[in-house]
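Right after this comes chain A.
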Amino acid sequence: MFPIREGFLLSGVLFTLGVIGVLVRRNLLFVLMSIEVMLNAAGLAFVAAGARWGQPDGQVVFLFILAMAAAEVSVGLALVLELYHQYKSLDTDAISRMRG
Partner candidate 1 sequence: MILLCLILIPLIAGALAWAAARWSLSACRWIALLAVAADFVLTLVLWGSHSPAGLGTWLAEADWEWIPQVGIRFHLALDGLSLLLLMLTFFLGALSVLASWREITEGVGFFHFNLLWILAGIAGVFLAVNLFLFYFAWELMLAPMYFLIAIWGHENRVYAAVKFFIFTQLSGLLMLVAILALVFVHHRATGVYSFEYQDLLGTTMPPGAEMWMMLGFFIAFAVKLPAIVLHTWLPDAHTEAPTAGSVILAGLLLKTGAYGMLRFVLPLFPHAAASFAPIAMALGVAGILYGALLAFGQTDLKRLVAYTSVSHLGFVLLGIFVWNPLALQGAVMTMICHGISTGALFILVGALQDRIHTREMDRMGGIWSTAPRLSGAALFFALASLGLPGLGDFVGEFLVLLGAYRQSIVLATLAAIGVLFATFYALQFVQRAFQGPNTLNWRIPDLVPREGLVMALMIIALLWLGLYPRPVLDTFEPVMARIEQMAPGR
Partner candidate 2 sequence: MTIVFYTAGAVAIIATIMMLTRLDAVHALLHLIVSLLAVAVIFFVLGAPFVAALEVIIYAGAIMVLFVFVVMLLNLGAHAARAERALLTPSIWVGPAVLAAILLAEFIWLLASGNVPPSGAATIGPAEVGMALFGRYLIGVELASMLLLAGLVAAYHLGWRKIPQVEATHVSHP
């Protein structure tokens, strides 16, 4: 039988690790990587749910997540390049000119 409950637990743990990554690491690359982890965890939860109900919908949503992740990474990394060119550093706290 499919370990659905454990699947959700695992996706929860992975998602939490992703959140920690985003909060802790100040390097922009690591933030992006943590976001990838969180996305992946979400995808896992969807697939687990699909598996539970025996419907393909879970996997279809995962596909959409994949597409979104791809687009997001491409744009994100392009921005990282731009930022690095501009600020010569990837530290998010340094790049904080947008202030109230």
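Basis for inclusion: all candidates are chains of the complex that A comes from, given by their letters.
Rule of thumb we're sticking to: a contact is a pair of C-beta atoms (placed from the backbone, for glycine too) under 8 Å apart; a residue touches a chain by one contact, two chains touch by 3 or more; residues count from 1.
Model, not experiment: these values are computed from the prediction.
One candidate from 1 or 2 touches chain A in this complex, that being 2. If you check the complex, the residues on chain A that touch candidate 2 are 1-10, 12-21, 23-27, 29-30, 32-34, 36-37, 40, 43-44, 47-48, 50-60, 62-64, 66-75, 77-82, 84-85, 89-91.
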